[in-house]
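One protein chain omitted, others in place.
So that you can tell them apart, the chains are marked A and B in the order they are listed, and the count of residues begins at 1 in each.
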Amino acid sequence: MELFAHLADGFATSLSPLNLFIVILGVTAGLFIGAMPGLGSVNGVAIVLPMTFIVPPSSAIILLCAIYYGAMYGGAISSILLGIPGASTAVATTFDGRPMAQQGKAGLALIVAATASFVGGTISVILFTLFAAPLADVALAFGPAEEFALVLLAFTTFVGLGGDDVLKTIIMICLGLALSTVGLDLISGQPRLIFFDQPGFYSGISFLVLAIGIYGVGEILYTIETSKSAPSVTPARLTFRDLWYGIKEVNKLWRTLSFGSFLGFFVGMLPAAGATPAALMSYGLSKLMSKKPETFGKGAIEGVASPETANNAASTGSLLPMLTLGIPGSPTTALLLGGMVMWGLVPGPMLFIEQPDFVWGLISSLYTANLAAVLVNLALIPLFVWALRMPFTVLCAIVLVLCIVGGFAPSQKMHDVWLIAGFGIVGYLMRKADYPMAPLVLALVLGPLMEKSFRQTLIAEQGNIVAFVERPLSGTFIAISVVFFLLPLLKYVKRSPRAQKVPNEPAE
Amino acid sequence: MNNRFTRRIALAFAASAALMTAAPAMAGDWKPQKPVEMVIMAGQGGGADRLARLFQSIIQKENLASMPILPVNKGGGSGAEALRYLKDKEGDNHTIMATLNSYYTTPLRTDIGVDIEEFTPIARMALDTFVLWVNADSDIQTLDDYVAAVKAAGGEWKMGGTGTGQEDSLVTAMLEKEFDIKVTYVPFKGGGDVAKNLVGGHIDSTVNNPSEQLGFYNAGKSRPIAAFTPERLAAFPDTPTMTELGHPLVYDMQRSFVAPKGMDPAAVAYYTAMFEKLNASEEWQTYTAEKSLAPDFLTGEALQAYFVEERAKHDALLGAMSEGS
Partner (left out) sequence: MLMADRIIAASIMALSLYFMWHATELPIGWNGKTGGPGGGAFPFWLSAVMFCCAGGILVRSYRGKKIQSGPFFDPETLSWVVSVAIALVVAIALIPWAGAYIALPLFLFWYLKVFGRHGWVLTGILCIATPVFLFFFFEVTLKILLPKGLTEPFFLPLYARFF
């Protein structure tokens, strides 16, 4: 009962008029920041952090949570409307969100994304409230070997994502992984693959640069070429009936949603993983379990709902190792951690005991911020849908400008803007030659984590490769990933005599 | 936005400006015209980043600068990216850089065409300290236990750190040489990650900054064995220093600010004064006390001399390390 008393105290502060105002302000700001391609919760939190010294600490936490959630919701908006994932967590949302928008169902997709995010956020906040302390030990049990097994698992759930052409899919995976090694070799501390001695390559090739290049610039070039036959986006309308219909549709997906929330929370909780693998795994698994897997990638509602639930659940989950172990799972939580240090709090196992006011204030603001985010988001959907009704050339011009500015903003280098233009043009050509783009982007996201944990394990185990299978947790994950790898093959073999030509290409 | 200096501070920076040899005639009149870029030589979330953002927020809160200070992370290539960037900013009055020890180690390890002597030193804010840690569940209580355990493991002893060539790997190399032991050095992404893997039992010992282990230490999950400091740390009064145990191993991490080559001396004076005020602020003093940092403030020529001396020291250390392995 102590728990509920703490929580009630927390709510008492987070529901004061000033704090409610702060929540709505923060959520709205976060939503727009997240909806901008290139900007995400990191930027929002980074800007607000110094301001939090001016307002009282309890309001500061609420403001940060509101921005954090708002940006998470906002990431889905650019994924759906523009087809550009605003953050790596929203990659999977583009796979079905973009086709839905092209079919004129942008409003529905946005409603589904918002409600799914809300469900994911809520379930994981509840899990967080109940089990935060004991779960910290699970996170501790995760060493490099387990990290590697988990990334492998995330990868294999995506095996079916490539196009029909196996060779081209393999090329794209390898290219993504190879690009992910650019920059610094963590293990030896040596720079590697510094092309043309450009200092910009020292920090590697960021996911955002590749995604904005390929999905932003490349997509626009592609649409310009094909636009004379078919318009890229069917104008969407939105009425209250649509809203109600969308919520009813989401209601039917309770199985996908609850599964995605649990998966998202647990994967997000593991220090290394975070929301991106969670969203990808959730998408891959719901495709695997779906009765109609062939609709995925062509605008399936589940394909929007499952990654959105998982990434929101995971971003709540990733607060857990930050609070209980002092380990940030993502750049955003790293900044939040920095903020806590500045307020004189020591994140770690003692935080829950020494600073209950802070912890429960934070948890209750998570509830408030999540609710505010879904309401503000739903209220703004007509505005976003209206934006899509702009003439095509106007929309393209604005998106290209946003690609340039959004590519520059995160690390403030012209180098990145040039890379975006390069990836855009090359991506456009390769896409025309039927090279699948999703494996490339995924490989770039998961690659660094995979190489690092693989090599760390081998160093720690003196080159003993059996170590991956010997350890119980990592052994289990590897076994599951083998199953996932074989499952689509089995299906394929079973179906192959009759229906060999079922394309399961993701949205592009 | 009122930025008049008090007489004490004006005197202080006049003194430091005099040290800078080029005495600015109109010092004090210069003010930043646009937001000041604070380049951070490390990625987001690391210890250096956190500290730089702490400075930024104190500056903003105490209104120490007339324009906002904007932190920008350029952590690529162990700081190589940041160093090259600063080199290209020659003569810019609106860029400062937060440094750590990779300020000298990175140019020593790979030739990136940067000579740190060309940069303009601003201020050294603190020296961060290092402590040897083990998991609280282990039987190791003293340094002798530790050395015996490492020897018994026969090279399979896992020492966590933040990467070959980083500060903790140098300390590890110093340990190996001093005690004639051999460890397996496992690199992780950041100090927090290292600390967590120690507590999770994935590695056997670490050389962490106290701030990175503090949370686990307070929870009784990790144990300090010895400190690489000249004197015992106030936060860990029971932990002996290496020196008092008869092994003179001292190593620290500097946290300083530098500016590009050819910055206007008046601007240098402005930033020096700003950091001087920052150094005197209550928040900073409390923070250093809590996190076991030594707030050794240093500016001007003395700081440059310190950099050059440290670079020579690290050159020797790195040389010894590559011979050893």
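Some notes on this structure:
Just so we're on the same page, contacts are C-beta pairs under 8 Å (C-beta built on N, C-alpha and C of every residue); 3 or more make two chains touch, one makes a residue touch a chain.
Everything numeric in this text was worked out from a predicted model, so none of it was measured.
Contact with the undisplayed chain is limited, among A:430, A:446 or A:478, to A:430. Only one of A:39, A:125 or A:269 touches the absent chain when the whole complex is considered: A:39.
Within the full complex, the residue among A:20, A:55, A:126 or A:409 touching the omitted chain is A:409.
Residue A:187 is the one among A:126, A:187 or A:288 that touches the chain not shown.
Residue-wise, the contact with the chain that is not shown comes from A:462, picked out of A:198, A:251 or A:462. Taking the whole complex into account, chain A touches the unshown chain at residues 33, 39, 43, 47, 167-168, 170-171, 174-175, 177-178, 181-182, 185, 187-188, 190, 192-195, 217, 220-221, 224-228, 391, 393-394, 396-398, 400-401, 404-405, 408-409, 412, 414, 417-418, 421, 424-425, 428-430, 432-433, 435, 451, 454-455, 457-464. In the full complex, chain B touches the omitted chain through residues 33-35, 37, 67-68, 70, 184, 325.
FYI, only the chains that are shown with their structure count from here on.
Chain B has its Cα centroid 33 Å from the Cα centroid of chain A. Interface of chain A with chain B (complex): residues 42, 46, 49-50, 53-54, 139-144, 183-184, 186-191, 194, 199-204, 271, 321, 325-328, 331, 333-335, 337-338, 341-342, 344, 346-351, 411-412, 452, 456, 459-460, 462. Considering their complex, residues 43-46, 49-50, 53-54, 56-57, 60-61, 71-78, 80-81, 84-85, 109-110, 112, 156, 158, 163-166, 169, 184-189, 192-193, 195-197, 199-203, 211-212, 214-216, 218-219, 221, 286, 290 of chain B touch chain A.
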